[in-house]
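Removed: one protein chain of the complex. Kept in place: all other protein chains.
Going by the order they are written in, the chains are A, B and C; count residues from 1 in each one.
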């Protein structure tokens, strides 16, 4: 359980204080606010604030004085049109602020998405907690043999046990030494900004992360994808649920046009046209490389 | 008066719908929401939405579970510290969304600030209104003789009258022709995306503009400055009032450290030290260029 | 002809000074450097500088000490892989700097692409030239009847003549008055920052524009598209030729995967699968809206 009683009390205090507002408000998000949705063994995602809703997307697209469109039906149609034609600016008019607790190696992937605002817990200034990500047995996966950047089946038997032992023992020892090094009992105590370098990448960090809806959906397209590393994908999946409650029309359009869609090359489109015209298109006469052909087949048979 | 009765009714409708929220809420901003604050002869600034408050800055800086700090006093001290030491990320955790109506030549200056989200009224898609900025007599300024990029005294007499005549007549004629060209009565009608090019830069456009507090303050530092062009400065000044009501601690720190402060070069600091030690520092022995010395004198005598 | 003899001489001077460099160098780009490629009636695109080549994309993708890959064949395969899987950062490692002269209404569309660096000629500081975009007769298009944001056939006869008269006469008159207003002969002279507002949006401006290859390709995908406004599309098309000479592998992959490709929604992919399985898919049983179905048909029949 990732929260201390004190932290839970702080969250309860925030959830007990309601105020009137004239701003766009989404009941589904109000229900989420401040709560910690658990991810992995010690991580979480918490909604801290949000700006806008589906109507706000339409309102900005139309640069209107009141709400975007008169009817809910129009709103959905407009949102689908905007998503289909790669309009990005109306989606940028919604903003989400999250508090996320996550292993450092996940944070390092995450931060590659630069168009967002971040405040991370400072290990120069503060002392990190003794919390490390240790994979559940079913996620202790072998290296993929076909994909340098992927994983295969879960490890088994002695090998799995040995790996878990290493991960646990090395984490604990590293943290013991971290604590010893920064201790000021009977010694000077190493600077925190130096001591932290002894800690492995499965230690948990946390940050406030704020992002607009357009960039958030781009993040989710890449990180909720089946090729994303499992440990970041579970965060993305949790965020997908939140976004679905926040801007349901936008999320539905995103699922149809982005997550469930696929981009076909000129060559691939040509193959589709030939196939629809009755031609037998093979890898050999397709004009594609082996990799392209494999991916094309996957799209057609999904 | 920039708003039509229909637009006013839309604004009233939005202001009449209040909801409960658990989010950070600022009464001073709730009072502003949706209202159109007039700027220039037809322009305005309207607050459409906001995210965060002074406490949210501290909350992010501390990556805390509840509110940032326990006491209001601590909050102000922390915000001043963050501003003084050029911490930018905590201020990025607040976000403001405005609806702005402004002349095109002002919009062209404004858009140079790239770190913001914009949806502008489309003159490809829609027809622009017959609204042009015509300066009030006291703002019809002559070219500065000392500053290529500035203005001097207001024009007077016949010259002023002639300029106003030109601006008004050319605007009206351009718009008459715009309307004639796009008209489909008895003719095909020119494409809007082409017809718009006949319109001068004092025509009004409008946009939704969303920005985080850090980038907003940067905008205000440059555009609320006395060297900024008057026509954008009045927008910045109106926004300063809004920000003062939104995040009063942050705005006060901004006034002290940015708007009212000054950056002195190594050479200038050395001169200050010499002067405090009793030395007579002159332009000649200062090590500064003529321009630097003039600006240095201005800082010391302000 | 857009260049004065003095400007041509400056360009010649730059082209006559060659130096040795150890940097990645592309002969095709060296041939372009500094030359003004004409666009529209007074505009141009000039390559001022470039960084990187196809090999630099691979070098960064591999974080290698020397060149990216050993063989040219490998380079092309890797670049196609990166493009196909939406890797953006290796393409960001190439950079292009252009000098562009363009009408203001085109500049206003262009600047919406924010991830670029821009220095525009300042009409606060300097005096604009008397140069206006006047469409060639075949580009004087009527408003589209099916697309609010498009154009139809060229205007004809008297209507075309009248439109051209308006555009020319209004431009000339506006510029006459601009000159008169800023003149200091026998009067104070209006400030340049004010006088410019009398000038219509078909006046030419110019800027230095610097962008990385990833963002440039995104710009070209939207602006070299057949739905883009003609007046910006001709700039994009000229830039496409430049990019093809600069990074031929990347540009070829871009043409196949982006310009010539299409993104199909989950619904559309499902229809393709049903059609390939022999089912008769109609607008009614497709699950698509009218607009989606029309666009889907266009993709299949292109």
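FYI, a contact is a pair of C-beta atoms (placed from the backbone, for glycine too) under 8 Å apart; a residue touches a chain by one contact, two chains touch by 3 or more.
All figures in this text were calculated on a predicted structure; none of them were measured in a lab.
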Where the missing chain makes contact, among the chains that are shown: A, B, C
Among B:153, B:184 or B:289, residue touching the chain not depicted: B:289
Residue, one of A:33, A:181, A:266 or A:300, that touches the chain absent here: A:181
Interface with the undisplayed chain - residues on chain A: 103-105, 108, 111-112, 114-115, 118, 120, 122, 124-126, 133, 135, 140-144, 148-153, 155-156, 159, 162-163, 166-167, 170, 173-174, 177, 180-182, 184, 187-194, 196-202, 229
Missing-chain contacts mapped onto chain C: 3, 7, 10-11, 13-15, 17-25, 30, 33-34, 48-52, 56, 59-61, 63-67, 89-90, 92-93, 95, 97, 99, 117-121, 206-208, 210, 212
Chain B residues touching the omitted chain (full complex): 77, 80-81, 84, 86, 89, 112, 222, 255-257, 259-269, 272-273, 275-276, 289, 291-292, 295, 299-302
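Keep in mind that, in the parts below, only the chains that are shown with their structure count from here on.
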Fitting chain B to chain C on CA atoms, where both chains share a sequence, rotation angle to nearest 5 degrees: 180
Shared interface numbering between chain B and chain A [over half = same, under half = different]: same
Cα-centroid distance, chain A relative to chain C, in whole angstrom: 33
Inter-chain centre distance, chain B versus chain C - centres from mean C-alpha coordinates, in Å: 29
Whole-Å gap separating chain A and chain B, where each centre is the average of the chain's CA atoms: 35
Residue numbers of chain B (touch at least two other chains): 118, 120
